[in-house]
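Got a structure here, written out as C-alpha cells. Questions coming.
In this view, the complex is presented without one of its protein chains, the others remaining in place.
A, B and C are the chain letters, set down in written order, and residue numbers restart from 1 in every chain.
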Amino acid sequence: MSQTLVKPPAKINTVQAINLAIADAMEADENVIVFGEDVADLEGGGIVKVTQGLSTRFGGNRVRSTPISEMGFVGAAVGASLVGLRPVVEVMLMNFTAVCMDQITNHAAKLRFMSGGQTHVPLVIRTMTGAGFGTGGQHSDFLEAWFCHTPGIKVVAPSNPADAYGLMRAAIADEDPVIFIEHLPTYWVAGPAPAPGHFVPLGKAAIVQEGRDVTLIGYSRSVHDIRAAAVNLEKSGISCEVIDLRTISPLDMPTILASVAKTGRAVVVHEAVRSFGAGAEISARLHEQLWTKLKAPVQRVASKDCPVPFSKPLETGFLYSVDDIEIAVRTTLANA
Amino acid sequence: MSQTLVKPPAKINTVQAINLAIADAMEADENVIVFGEDVADLEGGGIVKVTQGLSTRFGGNRVRSTPISEMGFVGAAVGASLVGLRPVVEVMLMNFTAVCMDQITNHAAKLRFMSGGQTHVPLVIRTMTGAGFGTGGQHSDFLEAWFCHTPGIKVVAPSNPADAYGLMRAAIADEDPVIFIEHLPTYWVAGPAPAPGHFVPLGKAAIVQEGRDVTLIGYSRSVHDIRAAAVNLEKSGISCEVIDLRTISPLDMPTILASVAKTGRAVVVHEAVRSFGAGAEISARLHEQLWTKLKAPVQRVASKDCPVPFSKPLETGFLYSVDDIEIAVRTTLANA
Amino acid sequence: MPASQRVLVEIYRKMALIKHNDDRFISMIKAGRLTMPYYSARGQECIPAAISVLLTDRDYITTIYRGVHDMLAKGVPPKLLWAELAGRATGTCKGKGGPMHITHPESGCMVTTGIVGASMPIACGLGLAAQVRGEDRVVIANFGDGASNIGAFHESLNLAAVWKLPVIFVCQNNLFAEHTTLANGTAVQDISVRAAGYGIPGVTVDGNDPRAVYDAAQEAIRRARAGDGPSLLEAKTFRFNGHVFGDAGEYIPKDQYAAAVANDPYPRFRDALIAEDVATSAELDEIDALIETEINEAVTFAMDSPFPELSELGIDIYAPVGQA
Partner (left out) sequence: MPASQRVLVEIYRKMALIKHNDDRFISMIKAGRLTMPYYSARGQECIPAAISVLLTDRDYITTIYRGVHDMLAKGVPPKLLWAELAGRATGTCKGKGGPMHITHPESGCMVTTGIVGASMPIACGLGLAAQVRGEDRVVIANFGDGASNIGAFHESLNLAAVWKLPVIFVCQNNLFAEHTTLANGTAVQDISVRAAGYGIPGVTVDGNDPRAVYDAAQEAIRRARAGDGPSLLEAKTFRFNGHVFGDAGEYIPKDQYAAAVANDPYPRFRDALIAEDVATSAELDEIDALIETEINEAVTFAMDSPFPELSELGIDIYAPVGQA
C-alpha cells in the first residue's frame, strides 16, 4: 500500500498525505517510531488506515499496535522521546485525550521546563475528530483550546492534504510535543499532492486568499467553509482575505495582525464550541493589538455551546454553517 | 472540631467556611455524601482539614477516604449522582483533574444532554490550586478554562469565606456538576462570616465596589489583587468598579455588561496563564457586545505563559503582580 | 440453584429478541434506512440474557457502545431503542444520545458509554448509592476484554473491593478489541485472573452457555446482595459482525471465525432446549413470532416518529432555570 504512495500522484487525500509523511519521516530518521491502537498492519493499519503499510515496511519493532491504554502508551511515548526517539502516537479520537490528559499536559508539555532544559519531548500525538458522522457526544469534540492553554505543547490542525504532509513532517522534526488534529469528515477530500520532502513550518499561518474587506480566520474544517463563504461573498462584491492558521498554538500573530490591520475586520471560525474556545484568544488579541485599526468588533463563528448531539438534524444544527459565516461577515461590514 | 463551627464566629476563613457549608448541607439533606483522598477524620479530615469533623459527625457511610484513584472515585461520584445522591468529592489539587478529565468532561458534563434529560449529575468537585507555596509545575495550575470550554459543567471560584460558604451551598443544591475551585494560598485569610443558610446563586457575579472609570473583573485570588489595585488607584483619583465573578461559567453577562457599559473600560485578571485563558472569552464578549461603548480595548492581566516554576523568585515572577494590574488600568485610561 | 425450565425459556426469549433485533438493525442499515455507527453484539446474546433473569427492575446495569443486547435483556423497550438509533424525538434519549449513549432509568440502564472502561467507575457509584442508602440493588457492569487493560478497570475493581460495593464486573470477552487480538493487547489469557489483584472472586465461564453464565452470575449476585462485595465474571464469547458495521474482518483468522460460528449460542441453546424437552420447536417458534411482531412495531414506531426540534440543542445542557 505505502509502495503506491512512494511516487505521489498529482492529487492525494489527507489519509494518504499523513501516511506518506510518516513513512518519509521514518525513512529519513530511524528514531521515528509509531504506535497506537490498531495501527499495525495485522490490525488493519489503523481504523482509518492512516498508518497502513508502515509496520510491513518498517517492521514490528518500530510500528506497534497497543493495548487500550492511552495513559500507558502516551506516557510511554513521553518516556521514549526523553531519550531521543521521536514517537508518533495515535490517540484514536480527540475525546480520548481526556483519559491521558495528565501525560499530555502535566508531563509532555512541562518536562522541558521542569527539567531546566535537560530533557525535552519530541513527540507527535495524532488524533482525529469532527462532527458529521453521527458518532455523538463522546467522539466528535474539538478540544484544541485545552491544549492551546497549556504552555509547552504546540497545536496543529491542517485543512488540506499538502499541508497535512508538510505539517506532519515539521511536527515530527520538532523538538517539542505537538498535538496534531486530523479532521475525520474531510479525510478523503483530495487536494494537490505535496512536493516530496515538503515542510510547512509550525507556527506559520497561510494566506490562502488575499482580500480587502475582511479577514476570515480558520483552521482544519473551517478553512473549507470560510473559502466557500468567501466565494459566495465575492458575488456581492465583498473581498475576503482567508487565513488558514495551520498552527493554532503558538499563534502566528505577525501574519494575523498584518492582515487585519489591512482589512480592519475579522471573523474567526472554528468547529469547537464557541465559549472559551480558541476564537476568543484570537479575538482578544486582535482587539488588544489593533484597537485603532479595527473598524468593527471581531466576530466569532463556532459550534453551539452543547455536547455534540447524535440525531442528524441536531448534529447539523450544532455545527455552524457557511451561512453563519456570511452573516457574520455582513455584520462586521454593517458596522461603521 | 465541626462542633465549634456550628455557631460561626464573626470572622472565619475559607477552610472553615467550606467545612461549615458542607456540614450544613449534609445536615439538611441526607443525600449529600463526601469522599476523596484522606477526607475522613481517621486520615486527618483532609490534608488542609477542609472536611475535618464530617466523618465523625455524619458517619463513615457518608464520608469516606478513597484510594488514590481519581478516575475511579470521580466516576463513582458521577454514578451515585445519577440516582440522586449529591456527592461532594475532593480532587485534591486541580492538576489532578487531568487524571480524571474523562469522567468530568465526557461523562459528568454530558450525561444530562446525552440521556435527553432522563438523568443528570448533581455533583460538586472540590479542588484546590494556586501558586505561591513552591509546589512547582504539577501542583499549582489554574485550569478553569478547560472546564469553562465544556458545556454542561459549571465553574465556581470564590474569593472570600462568606462567598465560599454560599457558593458551596448553592453548588451542592445545584442539579448539575460544578467544579469548585479553592485557592490554597488564601485559604486562611479571615473574612466576615456568612449568615447561616446563606446561598450565593451560581451564575451571579458580585459588584464588590462601585466605580466610574474602569471595571476590574476577577475571581478567586485575583479579586484580592484587583481590590488592592483599586485602593492604590483611588489615590491617583482613578475610580474602579470591582467585579468578583464568583461563577466563571456560565458568565454573568448582564452584570458585566452593565458595568462596562457604564465605565467604558475593563481589565480582566486571573492567575491562570494568559493565552487561551478565561480572560480571552470575557474580552471577546465585551468587544462583541459593547463595541460602541468601549473607550479602550479590554486589557488582560494573567500569569506568564509557562509552567509554574519552583524557585521562589521565578514563582513570584510567574504570577502577575498588583503593579501589573495598575499598569493595565493606566494603559486603558491612556487610550482615547 | 440451577435455572428452572421457566427461566431457561425466558433466557431463550431474551436471546431470540437480541438476535432477531440485531438481524433487523443490520438489514435496515444495509437498506440505507438507518445511518449510524452500529456495534453489533450478535454472538454475545447469551451473556446478558442469562444474567438479566437474575435481576429485578431495581437492579442497575451499565454498558458500552456494544450494548444493545445488554439493554434489550434488561428490558429497554425495543421501540424506544429503535427510535433512538433512528435519531428520533421519541427515542430513549430524544435522539440526542444515539447508539453509544443509551440511558433508560426505568429499566435500570443507567449509562452507556463510548469511552472504553469509563462505565466501570460509574457502576461503582451506582453500587455505592445502594450501599449508602441500604437498598437491595446490585449493579452489572458490562465491558469488553480490551477494556480490562485500561486504568478505569483497575481503579474500579480496587475501589469496589475496598468498599465492598455490590457490583458484578462482567467481562464479555469476545477475544478482540477492535482489530487487536486478546494476546496482542492483554498480558493474560483469562481476564478473571486479575480478580486476585483485588482480593475478589474471579471466574471464567463459557459465555455461550446460558447455564454456565447463569450459575456464575447467581453466585456473584448472591455475594453482592449479601454485602460481601464485588466479583469479576468473565464470559468467553465472540462477536460475529466485527467491531462496527462495515468491518470486513480481514484480521480475524478464518478458522477461528468458523469455529465461533459453529458455536453460535442462539441455535446451540435452541437445539438444546428442544433436545432436553424443555420446550418444543413450536413453542419456541411462537416466542420468535411474538418477537417479530414486537420488532415490526418498533421499526414502524421509530420510522414514523419525528426528528427532534432544533431547540433541543439548547435544552438538557443544564437544568431548566428555576429548577437548579
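Here, a residue touches a chain if its C-beta (ideal position, glycine included) is under 8 Å from a C-beta of that chain, and two chains touch if they have at least 3 such contacts.
Note that the structure is a prediction, hence the values are computed from the model and not measured.
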item: Which displayed chains the hidden chain touches across the whole complex; value: A, B, C
item: Option from B:D24, B:D38 or B:E90 whose C-beta touches the chain left out; value: B:D38
item: Contacting the left-out chain in the complete assembly, out of C:G67, C:G151 or C:P265; value: C:G151
item: Omitted-chain contact residue, chosen from C:G197, C:P253, C:P267 or C:G314; value: C:G197
item: For subunit B, the residues touching the chain missing from this view; value: 37-38, 42-44, 47, 65-72, 95-96, 98-99, 133-139, 304-307, 309-314, 317-318
item: Footprint left on subunit C by the chain that the document does not show; value: 149-155, 157-158, 161-162, 184-188, 193-194, 196-200
item: On subunit A, residues whose C-beta touches the chain left out of the figure; value: 33, 61-62, 64, 66-67, 69, 71-85, 87, 102-103, 106-107, 111-120, 151-152, 154, 173-176, 202, 250
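Here is the rule we go by: only the chains that are shown with their structure count from here on.
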item: Distance between chain centroids, defined by C-alpha means - subunit A, subunit B (Å); value: 31
item: Inter-chain centre distance, subunit A versus subunit C - centres from mean C-alpha coordinates, in Å; value: 36
item: Two or more partner chains touched - positions in subunit C; value: 93-97, 101, 113, 115, 118, 151-152, 317
item: Interface hub residues of subunit A, defined as touching at least two other chains; value: 71, 95-96, 98-99, 136-138, 305-307, 309
